[in-house]
Structures are given as C-alpha cells and as structure tokens.
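Apart from one protein chain that is not included, each protein chain of the complex appears where it belongs.
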Amino acid sequence: MTTPRLMQGNEACAEGALAAGLNFYAGYPITPSTEVTEILSRKLFENGGRFIQMEDEIASMAAVIGASLTGAKAMTATSGPGFSLKQENIGYAAMAEVPCVIVNVQRVGPSTGLATAPAQGDVMQARWGTHGDHPIIVLTPSSVSECYQLTIRAFNLAEKYRVPVIMLLDEVVGHMRERVELPSANQVEIINRKQPDAAPHQYVPFRSGYDKVPSMASFGEGYRYHVTGLVHDDDGFATTNPEIVQSHLNRLQDKILLHTPEIVDSEQVDTEDAEVVLIAYGGTARSVTRAMRMAREEGLKVGMFRPISIWPFPEEQLKLLSQRNVKFITVEMNFGQLALEVERVVGGKNAVYRANQVNGELIKPDTILDRIREVY
Amino acid sequence: MLPEVEQYFRIEKLPHMWCPGCGNGIVLHSLINAISGLGLDQDKTTIVSGIGCASRAAGYLDFDTLHTTHGRALAFATGIKFSKPELNTFVLMGDGDCTAIGGNHLIHAARRNINLTALVFNNNIYGMTGGQYSPMTPNAKRATTAFYGNIDRSFDLMELAKGAGATYVARATTYHTELLTKLIMEAHKNKGFSLVEVVTACPTAYGRYNKLGKPADMLKAQKENAVNIKSLKDGIVPEGKFLIGELYRAEAPEYIDQYLQAATKLREKGGK
Partner (left out) sequence: MTKSWEVRLSGSGGQGLILAGIILAEAGILDGQNVVQTQSYGPEARGGASKAEVVIGPGDIDYPKVLDCDVLLALNQESCTKFTDDLKSDSVAIIDSSLVSQIPSVNGKVYPLPITKLAREEVGKELVANVVALGALVGLTGVVSRESLSNALMARVPKGTEELNTKALETGFKAAKEARTRKTTQQVS
C-alpha cells in the first residue's frame, strides 16, 4: 500500500485508469466530471500516453473506439448531457466489441439540470441509453478508494469481455475527497484483451470459442480485417441473413450472461438478522449506512444490500436475501430506477418500498430513517 | 480486374452494392491507384469511413477497415492516427456524411491539421436514403425533401476546409481520374489534414430528380463544367463551372508532431 493521502473521486478514477494501463484519453469538459479530463491531460502528456480534447462528446467517444482498435487502453469521462451524446457510439462499441471505459459522473437532469449537484438519474440510461438490445457492464463506486479499484476492474472487464464498461458515479462520489491508501503497482491485477492465436490469413475476427469472446487483433499488425456497426458475420462483414443476425446478437448477450457470476459484485452489511434491508448504491449508500446505524441504535434491525455492479444486477444475491422474511427499501436519488430491477428480482415475495429524492442534495440519513420507521 | 489493383481488393466481397452508373467505383479505383503508386504498406494502411453509399467502400478494400457511425469517421480516424501515427489513414465520406452531420468533426480535424487524408464523395445528395438534399445540393436543385427545389445555400467545401485550417485542398471529378489519382497521392504526401473532394454522379437519385440524363451524360457534364485551376486565365470561374485541381496548399504544424515533440521536450527537460 502507498502512503495515505487525500484524493478526490474523479482523481481516483483517473489514477485507477492509469494503474490499469490507460494510454489514450479523449474527452470534452463537462461538470462534474472535468477533473478526470484535466488530470489525465497532464499525466498522459507526461508519461508518453495520448490525450486529446475533442470538439464534443460524440467525437470523444469515437476517438476512444478508434484508439482501442489500435490496441490502446482508452477511456473518456463525461456527465449527464455528454453521456446522452455518447450513446450512439457506445452502441457502436457494443456492436463491434471494442473494449473501452466511459466514466459518467451523474448530475441532476433532465437536460442541463443542475450541473454541480448530485443525482442518480442515469441508471437506466447507462443500461439502455443506446438504441437496440446490447450488452453492457455498469459499476457504481460509493467511496474514493472504490473509484480507484473499480476503474481498474472496469478496464479488466472491458478487455476480457470486449464490451464498453461504464463507471457510474454521482457528483457526491466524484467530487468527494477522502483519505485513501492505494495498492502499489505490483498489487494490481491487469487483464489484457485476448490476442489472436491464428496467423493473419486464418484470423476470423468475430469467431469465438466456448467463452463467446473473440480474440482481438490490433489495427496495423497485418490482420487486415473489417469492423462495422452493421450486424456482421464472424468475418466482420455486414449481413442480413436472419440466422447469422440472430446468432450474432445472441452471442453479444450470451458473453455477458455466461460470465455474469464473475462480473456481478455486491456488498451486504448487517443483513444477517435484518428485518428491513436498504438497497442503495453510489453516494446514496453512504447516507444509508448512517441511517442504518441510527436505526440500529433505536433497536431496529436494519441492514444494507449494495449492488456494486448494477448491470448486470446481482440478481442471485438479492434472490437469496429475498427468501427470508425481510422488507426492502430501495433508496435512490431518482424517481425509482433500480427499484424496478429490485421489484423484478424479488418478484412480489417481499414488500419493496422506495425512498427517493431529487433535490440537488445528497439524501439525508434522517430522511431515510423516517422511511425505515414507516415501513418497519 | 487488373492484377496490380487486385491485391488491394477483397475480391470475394465484389460485386459492389452501388447502382449502375454510380461514380463511387471510379473513385475507389483512383484511390487504389494512388495507394499503389505511393507504395504504401498494406498492413500499415487503414481506411475509415462513415455511413452512406460512399462509406461502403471500406468493406471492399483489403486493409484494416473501419466502417463507423454517420458523420463520425474523422473522429474515429483521429483516435486511430493519434494512437498509432505510423498508420496511413484514409477517411472516406459522402457529402452529407462529411458536411452535415460530420461538419463539426471536419472543421476540427482541419483546425488541428492532423495527418489524415480525407476523400469526400460529393454526389450532391443523400443516396442511400433515397435522395434527400444535402448541404452540397446546389440551390434550386430537386430532391425528395426539396420537391419544389432546394432553397438552402450549399457549402463551398474547398473554401470551408481551407478556412478551417486544412493544409491541402483539392477537387477532381470521376471523369478526371488521372488527376484524381495524382491529387490523392499529393494529399497523402502532405503532412497535415488533406481534403480531396470528388465530384461523382448519382444517376439514381440526384440525376433522375434533376433530369440530368444517363450516367454518361452526367460524366460528360463533369467534363464540360470542370475548369482546371491551371488553365484558369484571369482568376474568374465562368458561371456554372467549377474548379478542379490542387486548390490550396499551406505549411502548418501537424497536430501529432506537435504533441509528441512537446511531450518529448518535457521529458528531456526532466519535467517528469
């Protein structure tokens, strides 16, 4: 571990990306994510990497995909409005299976909303923001050190499964500064994309084995293959053949589905004896932890279930919990987005309540405590 | 197919999907002649395209090829080139692709003077979607979305690129293929952002709506209306004609060079 220091969530994303091997960043300034761009503009310039400030968020996402195709580990960071603009090319990355990481520091929306204030309104956009069914992985840190760890993991997952991975922060976590002790470089596990083991003339760029993830050649290495956002066959060329279309789209889903047990991540606090379990993620989980402690002081048996990967959702973990006689309260800074997923998983077996707030401030423990008392 | 160009094509992907009489194949031939003439390493050359008829060209060419999203080809290409500057990077776009939805990326790629060779297949129309007017459709011409004639003003793409900072700007037509090949070669040799506009015919949509005759008539019109800048006497382009040839060339620092030089300088200074 390194010496303890004060670090901001956005800074931890930047540092985590560098630790994961980031060597290409394209971005466009937008509050409250700008620090990621600022920090990396300097660090990549210093360490021989590439930084470019593009003309908009669409171009940033495009440049990231282009760089990744040459073998770079590439990332962009943005917030609300910029995240909307990136969606088309995020879909491209999903379709063409180009590894990349997108940091979205959520602010209040819709539209320009409140630029400097926290919200969690992009939960569904992170999952379904681009058109068409597609696989995606979304991670939600709730502390600064988790921003660091999960950014490294985001790169590892992106590389391993050839998918765009979204780091979904909120303004609280992105701008919060905390004491952190980071692992030293040799303690960090790094996963790189699978390289082709076939000679260039035998390389079938989108054919996969049992793991459903094709190997990936870099541009400029003699493989001379085609990449398109059109539905394509294993050779990479556009097709409208219904069988190939179905099997290609199936594989995109399956490669995440198949590996869901190793992708999902969640945390449970004091759930063993809990009668009420609060479900929260990101900055909200911090308030929930306090509310839980306050409730315990009153003798209320309250626990917390915190999805760390929200997509894929830690479904099996929540199902296990729901087999017990507990009530759930999903606490979110939106009008109930992950609540829908919780309700789906619980399937009516348990009562699922909500506590929602979107007023530009982090939901207060007192507000949550009141809700606990109401439903207990 | 001639053996000297055959190696650059994915023969198994032919015949191409373009309509009879479409000029896109001619542009492709000139592009390949230029790549061959320049002696570029096929493994170190990448073709990036957007969305539309012209952009389908990438799929027929045997390089690392990237068929991107509508309008964004230059932004994807910027990522490729900046990440791996040793790759020769050609960007193929249509007029709608490049000047409407991709207009912002065009001016910024030009402003950076990043070393990309961009080809705009200008057929004055959105062909793939069936003939809607583009920013390159001349005023008063007809399209499916301009039934009574286009009231928009069109871009002068050459002046636009020049104004935005491109360091090589040229135009040819699918009639003037030798000139086109030469201009693409020169464009690629220019270390900076180069744009070659190719006037190409879309008989199916643009030609038909505007009663421009058969494909051969449209080619003939290219011949008749194009004026080589070298033969221009008093600097005045006659009414209804347009210039072809190398229209502008300038010296300016190239983006990636600037970045790498500045970064190296910092490290040599022991900055970090």
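Here the chain labels run A and B in written order, and each chain numbers its own residues starting at 1.
We adopt the following convention: a residue touches a chain if its C-beta (ideal position, glycine included) is under 8 Å from a C-beta of that chain, and two chains touch if they have at least 3 such contacts.
None of the values given here were measured: they were computed from a predicted structure.
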Touching partners, among the displayed chains, of the absent chain: A
Selected from A:Pro4, A:Pro261 or A:Gly347 as touching the chain missing from the view: A:Pro4
Touch with the omitted chain, as defined above, among A:Arg127, A:Arg153, A:Lys255 or A:Arg286: A:Arg286
Given A:His175, A:Lys212 or A:His226, the one touching the chain that is not displayed: A:His175
Chain not shown, touching residues in subunit A: 4-6, 31, 115-117, 172, 175-179, 283, 286-287, 289-290, 293, 361-362, 364-366
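Please note the rule applied: only the chains that are shown with their structure count from here on.
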Interchain centroid distance [CA atoms averaged], subunit A/subunit B, Å: 38
Footprint of subunit B on subunit A - complex, ascending: 23-24, 26, 45-48, 50, 52, 54-56, 58-60, 62-72, 74, 88-89, 92, 218-230, 237-238
Residues of subunit B touching subunit A in the complex: 10, 13, 42-44, 46, 48, 58-59, 62-69, 72, 75-84, 86-87, 104-105, 107-108, 259, 262-263, 266-267, 271-272
